[in-house]
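The complex appears here minus one protein chain, its other protein chains still in place.
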Amino acid sequence: MKIRAGFIAAAIAALTAAAPLAPASAETPPNMLVIANRIDDIKTFDPAESFEFAGADVSRNVYEKLVNFDPLNLDAGFGPQLAESWEISADGRTITFRIAEGHRFSTGREVTARDAEFSLRRAVILNKTPSFILTQFGFTPENVEQTIVATDDRTLRLTLDKPYALSFVLNCLTATVGGIVDREEAMAHEVDGDMGNAWLRTNTAGSGPYKVVAWKPNESVLMDLNPHYHGPRPAMERVIVQHIQESATQRLLLSRGDIDVARNLSPEDVAGLRDDPDVKVVDELRGRLMYWSANQKNPLLSDPKVVEALKWATDYDGMANSFLKGQYTVHQAFLPLTFLGALDEKPWRFDMDKARAALAESAHPDCGPIRISVRDAQERIDIAQSLQNTWSQLGCQVELIVGTGAQTLDRYRAREHDVYLGAWGPDYPDPHTNAGTFAFNPDNSDEARLTGLLAWRNAWAVPAGMNEKTLAAVVENDTDKRRAMYLELQREHQRISPFGIMFQKIEQNAMRANVNNFVAGGATTAVSYWVVTK
Amino acid sequence: MTDEPACPAPSRRRPRLPRWTRKLAGTLASVAATLLGLLFVTFMIGRVMPIDPVLAVIGERATQEQYEQTYRELGLDRPLLAQFGIYVSDVLRGDLGVSIRTGKPVSEDLARVFPATFELATLGTLIGVLLGVPLGVAAAVWRGGWVDQTARVVGLIGYSMPIFWLGLMGLLVFYGMLGWVSGPGRIGIFHQGVVEPRTGLLLLDALLQGQWAAFKSALSHIILPAGLLGYYSMAYVSRMTRSFMLEQLSAEYVTTARVKGLSEWQVVWGHAFRNIRVQLLTVIALAYANLLEGSVLTEIIFAWPGIGSYITTSLLANDMNSVLGGTVLVGTIFVLLNILSDMLYRFLDPRAR
Partner (left out) sequence: MSGATRPGLRAWLLAEEPTSRAQARAAAWYQGWLKLRANTLAMIGLAILILLTVCAILAPWLATHDPFAQDLAQRLKPPGWEGHIFGTDSLGRDIYSRLLHGARISLYIVLLVALVAPALGLLIGTVAGYAGGWIDVLLMRLTDIFLAFPRLILALAFVAALGAGIENAVLAISLTAWPPYARIARAETLTIRNSDFIHAIRLQGAGPARIVTRHVWPLCVSSLVIRVTLDMAGIILTAAGLGFLGLGAQPPSPEWGAMISEGRKYLLDHWWVATIPGIAIFTVSLAFNLLGDGLRDVFDPKESAR
């Protein structure tokens, strides 16, 4: 009791001594970058396992890849990073990388071809969620000894099961799963043959500009410079990413100068900051699409005319100009803008007359009950309520089924939804990442359980011709031809598919006026802290 | 809470054991039964939930093969009761499993989040008691006067206000508009990692390490949520204090004391208040337990990384190991606090023996 009394006395003393208790405007130290973001999705930092947005943001700054994007010139596409050069064999099945010298892990060891061999093999053998990005080239845990081989310390040879477009393969290697880890460090922490997986979940051993110093789940990630980083010394020596759920809180912190960057502001809060001279807002087009899709197992929704009516009865511009203002742009094709072959045509617009006409031509002129599955995020609930509003005007009885992310996803994968309102972000910066899921379904039977494919989840038997075109585009090495193939594919998809693609994400990052070169990663990659100055 | 007869005394065959030992054994057995039941109910809720724990682990893109592999790894292919048995035996060995959401052992997560709630609830109770007890006493002494009326209104408002709304308004006014206190979170971002966690209680750690700036930052973060919880606890404590005091003040010995010419101060604090201390202690213990478990919404509003928001977010992510671990911890503390206050009552209050 005595101790506690003393404690209270001290607390009261401090309280009165520091009369205005709030920190008068603070400014973040010049060599430190403080970011507010929602990072509650981080589960692991292990590149063989990490598959979340916030995880990719960390990974990009910690692990280097064989090839990567230059943050200040994202449009240029991938370029050399750990691999200084590469060549492809005459039969198109073998790619040989020359590993650059001088790159060092945060442990001080130099990066060699052995580390690259280990990291890629490891991702295949561990077979975690992102492994499909590599295994789609025919790598299996059984054959990696032959297909992923370091012939010496500087040479790595990949042998594919058939010739693919080189750009497709290299684009995939820029994904998080292509991150190269320190083999000796990982194996030193191996437990029960996990190749260091348990340790790498919470620790990092990469050659990128930063290393993770502390991670408190749902609270913060703290990164310091990798002391052995080979490139020019980044201006930001310490990066703190703080988990702040609420947009209003992020805004207050930013306008007070407690943070440098706020990454999840609502349109209203962005508008509220417009007049603040100390704050600027940088827009960046990201790869995430917002769409609804109709389960083809449902007799009502399998009628193409009904789906057409629903597409006409969607208030694209109304949403984009009100509660999504500035954060989503209307986009109606499955490849996000800035991707190779992205299609900018918008054949659908809000037109209730056309919608009614289409419905009248269908076998269900009175529409019927439609349940929209949506996860409990405000933005999506708003979109769902708008769909409910306009579709009801057609005479459909629309009900919203709101659930947690896992609940809605569970129903979706089990093909039990009517209409699913969802978002889709590309897994790697190649058009096939979306074509292969929106426009490809080799086996529509329940037993096939192709739960990774959106077309399968909606029980959409993709026409044979479209399946073939999707596969053909992957092996086409002529870039112009490849682009044309995707444009054609998307036009057809827009017309006949049960997907109502509505919007593409624009990320509005608000930051203090002195922050420069903050690049969130565009549609293709993640954030890059090492180029930031202030 | 344990005023009911506990389980039939388990030690009938050895009647010569002292009475208190039997009583203790009975109490322990009933606590164990309660906790086991608590565990069982939570476990079953978790298992009938229509959310797939596997998906929480592997995410949206996984293939069927990866799904089945994880399904087996989580032991979900075994019968329910077997899963429960395994879980209980793990818990008894101190292993609460690994959190799906954070990838860390649940016990480690709890050790991190619990001190935050503990600090908040303790400060909240302190505020509630420091304000509520004098207010309750004053209301009883000047019964029907303006203090009494004010206390009553303040209490009623407290009972009627949605805490999440009051919290939002508090943030808007004191942080957003006036700037008197700091916003959500436990401490300013720059002080992140400055204070080395020893007890986990940020204020105490900062004080012990002489980190004055960090201490100030932590204090300005905690003062609003703690004040809010303190308000609710004050409403309860002052009401109970008032009714205990009224009972005492109408007792004969008080009249006698007054007749003997003791000053009013001595009558109130020296006699009446002395007699309600034990009752009051049990009320405070209850208020404290209520804050420990009742701070869920406050923690969510103030982004306070405590056990309430931990359990809630875990629940929504269907991370059942975390939910079970958190519930067991909170439930245990609740039960223990109840027993403690009960025992205090029995030992300290002569009339209760």
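When the chains are written out, they are named A and B in that same order, and each has its own residue count from 1.
Just so it is clear, contacts are C-beta pairs under 8 Å (C-beta built on N, C-alpha and C of every residue); 3 or more make two chains touch, one makes a residue touch a chain.
This structure is a prediction, so every number in the text was calculated from the model and none was measured.
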{"item": "Residue among A:Ser266, A:Thr314 or A:Thr451 that touches the chain left out of view", "value": "A:Ser266"}
{"item": "Residue of B:Val57, B:Leu110, B:Val267 or B:Ile311 touching the missing chain in the full complex", "value": "B:Ile311"}
{"item": "Residue in contact with the excluded chain [from A:Phe45, A:Phe118, A:Tyr229 or A:Phe323]", "value": "A:Phe323"}
{"item": "Sole contact to the chain not displayed, among B:Asp95, B:Glu293 or B:Asp342", "value": "B:Glu293"}
{"item": "Contacts of chain A with the absent chain, listed as residue ranges", "value": "246-248, 251-252, 266, 268-269, 271-272, 315, 318-319, 321-323, 376, 378, 381-382, 384-386, 388-389, 400-404"}
{"item": "Missing-partner contacts on chain B, residue numbers", "value": "1, 4-5, 7-8, 30, 33-35, 37-38, 41-42, 45-46, 48-51, 156-157, 159-165, 168-169, 172, 176, 242-243, 246-247, 293-294, 296-297, 300, 308, 311-312, 315-316, 318, 323, 326-327, 330-331, 334-335, 338"}
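Note that in this section only the chains that are shown with their structure count from here on.
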{"item": "Length of the line joining the C-alpha centres of chain A and chain B, rounded to whole Å", "value": "39"}
{"item": "Residue ranges of chain A touching chain B (in the complex, touch as defined)", "value": "4, 7-8, 10-11, 14-15, 18, 20-23, 26, 28-29, 32, 34, 40, 43-44, 51-52, 127-130, 132, 201-202, 213-214, 216-220, 222, 240, 242-246, 248-249, 252-253, 256, 258-259, 376, 404-407, 409-410, 413, 427, 449-452"}
{"item": "Contact set on chain B toward chain A in their complex", "value": "50-52, 55-56, 58-67, 69, 99-104, 109, 112, 126, 130, 171, 175-176, 179-185, 188-190, 192-193, 203-204, 207, 215-217, 219-220, 223, 303, 305, 310, 313, 316-318"}
